[in-house]
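A single protein chain has been removed from this complex, and every other one stays in its place.
In order of appearance the chains are A and B, and numbering begins at 1 in each one.
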Amino acid sequence: MSELTISDLKVGYKKNEVIHGLNLHVGSGERVALLGANGAGKSTVLKTISGLLTPSEGSIQFNGDGIGGISPADIVDLGIVHVPEGRRVFPALNVEDNLKVANYRKGPESLAEGFEAAYAAFPILEERRKQPAGLLSGGQQQMLSLARAIIAKPKFLLIDEMSLGLAPLLVKEFYQTLDSLFSSEISLLLVEQNAGMALAHCSRFYVIRNGDLVLEGNSEDYRDDPTKLQPAYLGQ
Amino acid sequence: MTQFIQLLWSGILNGLLYAMIGLSLVLIFKTARILNFAAGTMAGFTGWFAWWWATKGGVPFLLAILVAIVMVAVATLLIERLTIRPLINENFLSIVTITLGLEILIANLSIRFFGGRAESLRIPGDIQFKNFEIGGVRFNWWHIVILISTFIILAIVGYIVNRTELGLAMRAFAEDKDAARLMGIKESTVSQWTWTLSVTVGGLAGILFAPVLFLQQDYMNIPFIKGFVAAILGGFTSLSGGVLGGLLLGELEALAVKYAPRQAAAALPVLIVFFILLVRPRGLFTRAKAHERV
Partner (left out) sequence: MERAGIPVPGYIKRNHLLGVFFFALTFLLLPQFDQYTTAIGFILVFAAVGGSLVIAFGAAGQFTLGHSIFLGVGAFLSANIANDSYGWGRGLEVEIPIALAVCFILGLIVGLPSLRVNELYLALATFAIAYVGQQVLYEWKQFTAGGSGKSAGDLTLFGWEIGRGTPYIRLSLIILLVTFWICGNILDGKTGRSMNALRTSETAARSVGINVAWLKILAFGISGAITGLAGVLYIHNLRYAGPENFNVHLSILLILTLIIGGRHRLAGAVAGAVFVKFLPELIRDVQEYEGVIYGGALIFLTLFSPRGIIGLIEASLRIIGTRLAKTPIVKVIPSLIPSQIEPADRSASPLHSPPLSGVASSEKRGQLTVTDAKVIFGGVRAVDGVSFEVEAGKVTGVIGSNGAGKTTLFNAITGHANNAEGAFTLDGVELSNKPIFTRSLAGLGRTFQNLNLHGDIRVLDHALIGLDREMEYGRVSEAFRLPHVVRNERQAYERSAELLDHMQLLEFWNEKVDDLPYGLQKRVDVARGLATNPSVLLLDEPAAGLPTAEALEMMEHVIEYAAHIGCGVIVIEHNVELVADVCERVIVMDAGKILADGTAKSVMQNEDVIAAYLGT
């Protein structure tokens, strides 16, 4: 079971409310896209789920238990894994250490298994396992970031802007591997600016604009022509 | 020739002191991004504390050291919890001010508890007074103890930082706080163990070098300054850089005292600081980082 329900969520930085009462639901095993233009608040939502930010109002429930405001470490223990925007690998640490960190909450027994899975998915990481992660290319760093997510044994995945700064072909590949990397039992909340990619891989979507939910729907209705989303994105 | 080797050896000895203080400063800087201005005073207090247990407390020498270190470590955990942790998200100035406050407070306590006069730390067998010669170069037994102990301490710290989960957490946290938190690393854990490790290393330096520097008021203050020059030489973010910086500074000092005019030798630390800060802030021992987004 990995079901997430957000009710009337409000999040603010100091005096500014950035998210104004959001409602969102991801069922077990569902893949849902969170769309919207830059600055709409998508990353903020993910950061609030993963515990980096605290909600000022509203609730976040995972399998019926409230998780709003608990520490990121506890969120990880619950099986909610956040792959942050911009990869955020640890540049001075080598690839292997980066992977080890992902195993931090799991205990040494699962480390070997984790390495195996990670290297099987991305062989190049094994090749470069002693290299500082800062020297990897953008695409390789994204691989590392996803490998860390594999090791964290997620029940619920939060992925933030996987396509950022990567060549389109590479992005396509990543999306294709998503299915093989993570079983269909793992729920996914995917933040993307690239609507087409997101719709192709998710069954439902929400569009956020300026911190408000402005549209939700089924991907199949928009897959053929994502430009239909333009008004929601851009506010016309 | 023998004189020269003697000179180099004294340089190494001082260098080890600076290296340990430098290491303790870099440990805190890497994770908390501040300079612990109380480092010297805390190290000195630990040295005095060991002396107190050995003399007034009537405890055998090695046990006195152990008790002093353990009690100081526990005190550090408390101090971190009560005064540092609440400010962890404020800007650096608040925590630096706290360390300055601690510096004044602990220095005063030190005088009150241990008396203001100079004392000496008696070592079993009085080995700090025993010397031996190799090829005309004089060595002191206690200095050898320092050499060996320091290597062991550095090796242990190195092991902790590079081979343990805790060390991995500390390193990851130092690189990217939020990403580390997403991996499940707790800020509180990193903070408390970093401070404890740092103060313990400093405390051990304070004890080891007490017979060399003699226990007096503020005896670890100048080593603190030298230690932070060492840390700067290492760019302040490299642990091994801090250690190497300490050794380098020790040698440079030894040579300067011998071959340079007095004023220059006295000004050496600040000259180094200015040079590094103005010309090469990342220190001598670190490679340039890949460019970051502005």
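One rule holds for everything that comes next: contacts are C-beta pairs under 8 Å (C-beta built on N, C-alpha and C of every residue); 3 or more make two chains touch, one makes a residue touch a chain.
Note that this is a predicted model, so its numbers are computed, not measured.
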item	value
Full-complex contact with the absent chain, from B:Phe92, B:Phe129, B:Phe214 or B:Tyr259	B:Phe92
Touch with the omitted chain, as defined above, among B:Met20, B:Ile34, B:Leu121 or B:Val199	B:Ile34
Candidate in contact with the missing chain, chosen from B:Ile5, B:Leu78 or B:Val270	B:Val270
Full-complex contact with the absent chain, from B:Leu147, B:Ile225, B:Leu255 or B:Leu284	B:Ile225
Selected from A:Ser71, A:Asn94 or A:Asn210 as touching the chain missing from the view	A:Asn210
Subunit B residues touching the omitted chain (full complex)	33-35, 37, 83, 86-87, 90, 92-94, 96-98, 100-109, 111-112, 221, 225, 228-229, 232, 236, 262-263, 266-267, 269-270, 273-274, 277-278, 281, 290-294
Where the missing chain touches subunit A, by residue	14-18, 37-39, 137-138, 161, 163-165, 192-197, 210-211, 226-227, 229-230, 233-236
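By our rule, only the chains that are shown with their structure count from here on.
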item	value
Averaged-CA centre spacing for the pair subunit B and subunit A, given as whole angstrom	42
Of subunit B, residues touching subunit A in the complex	165, 168-169, 171-172, 175-176, 178-186, 289-290
Complex contact set, residues of subunit A against subunit B	50-52, 71-73, 76-77, 82, 84, 88-93, 97, 100-102, 104-105, 134-135, 148, 152
